[in-house]
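Every protein chain of the complex appears in place save one, which is left out.
== chain A ==
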Amino acid sequence: MREAELRRLLAANLLCAVSIVLTALVPALFLDGFSVLGTHLTWLCVCSVCVSVLNVTLCLILKPNPSSKRSSLSNKISRFLKCCIYFFMSCILFHAIIVLYGAPLIESVTETFLFAVLLSTFTTLQCLCLLGPNIQAWIRVFSRNGAMSIWENSLQITTMCSILGGWFGAFPIPLDWDRPWQVWPISCSLGATFGYMAGLIIAPLWIHWNRKQLTYKSR
């Protein structure tokens, strides 16, 4: 059972990672002059949309969270609306935090906001898919021994890796190398993306290695 679930996790994660790689390559066939660095904002949109669509589909297919009870349509709609609001709020929150960390306040608002959207896709969206609009569950997952399934473990790892990647992505900005990828927010969004992809790959491996130590509380 556990092995099978782990294999499903690995497949889902690899799919996500491949889809991100594809977002960098495929649009160049349709759009003239598309490149990750040159038309960064377009890529940010494409990447966020692709990752979110894929995540939602995977969530619906794999149903990693079986405990969600059958509920009425109106309940589902309200849940969905709540998710949307949460996602939007997390975008705003990320934007505010990025600005507080030193991003320009007035100039390049679009860039900053799209970066915030990307970060939200990598972090908040995953939480919404897996845990639903339930802040208390989120708080529980992100603490020591808080994970209750390998999906939640994977969520922990990918979220931390994305944020850490975005953080490290800020490091090359002051350097005087005059490279195109040092422009705000390219290095940060690339850092977050690489972090996310690394997290996707690390998570199954880490779970595999630590499968003896990992004991999940029953619900």
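We take it that a residue touches a chain if its C-beta (ideal position, glycine included) is under 8 Å from a C-beta of that chain, and two chains touch if they have at least 3 such contacts; residues count from 1.
The working rule: contacts and distances are computed from a predicted model.
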Please identify the absent chain by the protein name in its UniProt record; candidates are "Beta-adaptin appendage C-terminal subdomain domain-containing protein", "Sphingomyelin phosphodiesterase 2", "Exoribonuclease phosphorolytic domain-containing protein" or "GPI ethanolamine phosphate transferase 3, catalytic subunit". "GPI ethanolamine phosphate transferase 3, catalytic subunit"
Touching the absent chain in the whole complex: find that residue among A:L29, A:L73 or A:L100. A:L100
Using the touch definition up top, pick the residue from A:R8, A:K82 or A:R140 that touches the left-out chain. A:R140
Full-complex touch with the removed chain, picking from A:V26, A:A170 or A:L214, is A:A170
Hey, which chain A residues sit against the chain that's not shown? 97, 99-102, 134, 136-137, 139-140, 142-144, 146, 148, 167, 170, 174-176, 217, 219
